[in-house]
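One protein chain is absent from this view; the other protein chains keep their places.
Entry: subunit A
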Amino acid sequence: MAFRDVNARRHIGLQQLSSLALAGRTLLGPMKSCKFIVDESTNESTLICSAVRLLESLDLTSAAGQLLNETIQAQNKEFKTGMSTLLFLAGAWSNAVVECLQQNVPVSAIVSVMSEGLSSCCERVQCLQISIRDVNEELCSSNVRPNAFKSKTCQSGCDNLLNPQILMYFQKDISAPEEVNPCSHQEDCCNLNKHLVSPLAGFGSVGPLVKPAGGKSMSVISGSGGIASSCNKQKLTHSRYFSTQGKSWFSSQQGNSQGCLSGPSADPCECYGLGHLAMALSHGNQTSLKLLQSIVAYQRERAECSGSLQFNTAEIVTCCLQGLPENYSCVSPGFVTLVSPEQAAVIKYFEDKPLRILLMDGDLTEQYRHLGFNRPRNVRTILEHPSLQEGRAGALWLSSMLDILISFEVNLVLVKGNVCENLMERCIANSILVIGSVSRNVLSVFGEVTRAQPVTYLTQLNAACVGSGAQVELWKACDGRAMDLGELVPVRIKVRGIPMLTAVLTSTVTSKMQLIEDAFWTSVYRLHHALNDKKVFLGGGAVELLCLSHIQMLAEQPLQTANKNAVNEFHNSWLAASVTEYKSVVLQALASGWKQYLSVVMCNTAKAASELEACTSVDHHLKKAADCGSPLAYILKEFGRGDLLRGGSGPFADHREGLKVYDNVTAKIEAWRRALDLVLLVLQTDAEIITGPKKNQLLNSHMSNEYMFL
């Protein structure tokens, strides 16, 4: 066993954490800069834009790196959001803790003050939580404010020209009827009608105008509204940050109009609640937001039939289409997947007739056996009368499987695993569509809606296992074209009443596909968690700022009272004793994490030229908050009007009420907690013990003097 002492004044583990986290600085906040990660040995590169993908692509052999990766993966698995925050804070707090160590603060004092400090902050920021119901009321009411807004939009458009680098888009989310969808670029204005018939389009802006029933139209359009808004050359997204993605949102909205005609619409309030909430949580990611709002609208329409309103992530799948422009992204009811052209050819025979569907939860191959089945090795087969026909391997199996499928009149088979190629060919020849690699939750949705019972082997099949009522068609893009993407063809499988929705994600850039998919799921899960939590945080840095001001207050608390409580607070006199002395130093270290967080976000979004400038701005607000007596009141007032850290004198000073930004509660708090836990875990580690064969390598290597051997 090799043994390495890691706890010098400069703690190796903490340094590793902070240097790994440094790589993720630009991934913080809504304006992320992507990174290329190049593997020098193979010259392959990956484009990444999230902390999870960053760590996946890095070679992490150090123990601290392993733990960091594990922590980020756990956050990702649980929340799908907050990973960059986690990564950043882990780095910032590592640095801060190293500084404490250099000032001779004992480890136990750092551990107890920091973890108690974080708990105290988490309690404090509860007052920035807003219940979902309040959010809905607020968001909807703030939008029924017809014209007060319009003229200013124009003006803002002009002001924005001062800053041509940043394309600023402004969209008033749900407008009152006459204030139809402010349209962005002049050239798009001719398409106004299209927007109006697009109930699912982005912000659902025209929702109130559209009555879905019977496709009866639609446009009670107040021309003035449309024209007035058309003068807005630029829009501002519903984010505290400016986004350039709005552009593609707009054009895609156009494209969408036809495909979505049949889609559901919405009536003003409750419905839009979710749409609005999604927007406030999207932090400026327009592509995902548009899709998410379509999903919300679809699920709402369904819920009206079934009576319960819920947002179900298990019924959402994605299908990535490479080679189509990004504005073709849309949501299709049913299950969209890619098949080979040969398989697609089968669809022609189906026309519109309802299909009999079979679900298989394993592979569809001769060799496949259910998990846990051990193939006998000690069985020898004797063939007494060889004949030519039986010699052909697998032919018997093929024909018997095909017979089963034909005798049960199965038209469509969804298989969880792989499909034997020969069988696939035979099925195609017999007009049976077999689709492999279908995920378990897709099978389960189809099982519910078609009453098909999943089977493992075809020999298990009986009449009760086969479902019915499925329909298959070629998936058509919004402009009505069926897509042929070279090797693979998208098809759509639907069943009457199927709750499944497929977000079809498109991109012409292969390496961006992953980013788009990740971003989409992040948006989905943000909404999901907001609904689960039943509350959201006031976003835009409000929470972090309140933490900072709370820590200021904690640090200034007279030592006397702190001392009295210390022992009770920490259960244990071993932890309590040295705490009071170092309290303020350690609390400052905790605060520095959030302060850096705010300033890096401001830098990334180009709201501050340098971190120094950003820090000054944060300090300025902290001081003002402290001076006004109640920091909470100050923060509520300032953030209630929009984004405080945007920089006070922007063009939006007057109509901030539309620019709500919210954050997830649990995901954020958990990201903090996980980051601090990781840092404290590494901090308290004083030695690495290396076991296994690596020990002998170390013993003989030049690094052996760093280690001790038992």
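One rule holds for everything that comes next: a residue touches a chain if its C-beta (ideal position, glycine included) is under 8 Å from a C-beta of that chain, and two chains touch if they have at least 3 such contacts; residues count from 1.
Here, contacts and distances are computed from a predicted model.
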Query: With one chain of the assembly withheld, which option in "Elongator complex protein 5", "Autophagy protein 5", "Osteopetrosis associated transmembrane protein" or "Molecular chaperone MKKS" matches that chain's UniProt protein name?
result: "Molecular chaperone MKKS"
- prompt: Among the options A:Glu304, A:Glu342, A:Asp619 or A:Asp686, which residue touches the chain absent from this view?
  reply: A:Asp686
Message: I'm checking contacts with the chain that's been left out. Which of A:Glu70, A:Glu304 or A:Asp479 qualifies?
response: A:Glu70
- prompt: Residues of subunit A in contact with the chain that isn't shown?
  reply: 1-3, 6-7, 13, 59-61, 63, 66-67, 70-71, 74, 77-78, 106-109, 111, 115-116, 119, 361-362, 369-384, 390, 440-441, 443-444, 447-448, 453-457, 459-460, 464, 567-578, 581, 670, 673-674, 677-678, 680-681, 684-695, 698, 708-710
